[in-house]
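Structure provided below as structure tokens; questions to follow.
And then chain A:
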Amino acid sequence: MLQLNRDTLIEAYRQMRTIRVFEDRLHLERPRGIIPGGVHLYAGQEAVAVGFCMNLGEGDYVASTHRGHGHSIAKGCDVKAMMKEIYGRQGGLCNAKGGSMHIADISKGMLGANGIVGGGPPLVCGAALTAKTLKTGGVALGFIGDGASSQGTTNESFNLAAVLKLPAVFVLEDNGFGEGTPSSYAVAGNVVTRAEGFGLRTYEADGADFFAVYETAAEAVRTTRAGEGPAFVYVRCDRFYGHFEGDAQTYRGPGELDDVRQNRDPLSLFRARVTEAALLGDDRLGAVDREVATLIDEAVEEATNAPKPPLSDLTKDVYISY
Partner candidate 1 sequence: MAINAVTIPQWGMEMSDGTITAWLIDEGAMVAAGDEIAEIETTKIANVLESPFSGRLRRIVEPAGKTVPSGGLIGIVADDADADSDIDAFVAGFAVRAAEAGETNPETSTFLDLGVGRVHVVRHPGDGPAALLIHGFGADTSTWMFNMTALGAQFDVVALDLPGHGQSAKALGPDPVATLVDAVSQTAAELGIARAHLVGHSLGALCAVRLAQANPDLIASLTLLAPAGVGPRIDDAFLQGFVAAERRKELRGVLEMLVSDPDAVTLKMVNDVLRYRRLEGVGEALAALRAALQAMPQDDALAALKDIDCPKQIVWGRDDRVIPPGDGADLDGAPVHLIEGAGHLVHMEKAAEVNRQIVRLAGI
Partner candidate 2 sequence: MPRKTIRQVITETLAAEMRRDPTVIVMGEDIVGGTGSKGQLDAWGGPFGTTKGLIAEFGPERVIDTPISEAGFIGAATGAALTGLRPVAELMFSDFFGVCFDQIYNQAAKLRYMFGGRAVTPLTIRTRYGAGTRSASQHSQSPYSVFTHVPGLKVVIPTSAYDMKGLLTQAIRDDDPVVVFEHKKMYDVEDDVPDDSYTIPFGEANITHEGDDVTIVAIGRMVLFANEAAAKLEREGIGCTVVDPRTTSPLDEDTIIECVEDTGRLVVVDEANPRCSVATDIAALVASKAFRALKAPIELVTAPHTPVPYAPDLEDAYIPSPEKIAAAVRRVMEDG
């Protein structure tokens, strides 16, 4: 098992727990009708976002998908500002102009969730091109879903990254479904050999196993940063909630969701591993749980009470100058 020190373990747990509670809370709050827009929840996939982002630094960029809360939190976006954004209030991370699907913080290297499936990979090539041209030593990492694997943009980005030898890492989170259709149906052939076909170095990891993800991520990022060209990582994981909030997931087979929650929960698997190996105790983990609960409570409270943006914001920031 990978040797991680205590602080790293606590940090990993904290981040995953924050994502989980954030998403669970949105699931609860949405039916109340205060949150104006749709959300696509990441619960169940936390180990992937955290495992990768813990291997990135300030000068590195990530791009995400419509299911972007987890990547945003893992890359260091402000949780309370994110909540305000989802609630459409002043103080939102995007000043209430983007909502859940366009959450971003360029200053933290988060190039945004994206409402267009496959919208991220070309932007990732761009950020990698910047890193290469300005010799920053940075890498750009694009999270994509199985749904994006056959988009033209995704495949063009693989080719482009390989041709231009860009420091880009593409992480495909196969959670089994592209919206309501299983990846086993919609993805022909094998996504790993597809990436190999473009000349990318490929890796695989089990998305429910934080340690496996972290170790694979470290290697993929290290080699990419060292100039070995772009990399592709295939991660098998599971989402607990529907494609979007309100999706009854009737496309799942009987007992499938129960099995996922029971056996494929990265948080319980992490907890079990660290307590069994006596790396962290339940007390310590419980303390993190309580801190995270407080944070999310406060975030919801503040977001609920935050003022709506003024109407004059409608026409702001279309251009820098016009």
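Please note the rule applied: a residue touches a chain if its C-beta (ideal position, glycine included) is under 8 Å from a C-beta of that chain, and two chains touch if they have at least 3 such contacts; residues count from 1.
Candidate selection criterion: all candidates are chains of the complex that A comes from, given by their letters.
Worth saying up front: this structure is predicted, and the values here are computed from it rather than measured.
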Interface partner of chain A in the complex, by touch - 1 or 2: 2
Chain A - residues contacting candidate 2, complex: 61, 63, 92-98, 102, 104-107, 111-112, 114-116, 119, 121-134, 140, 152-153, 156-157, 159-160, 163-164, 316-322
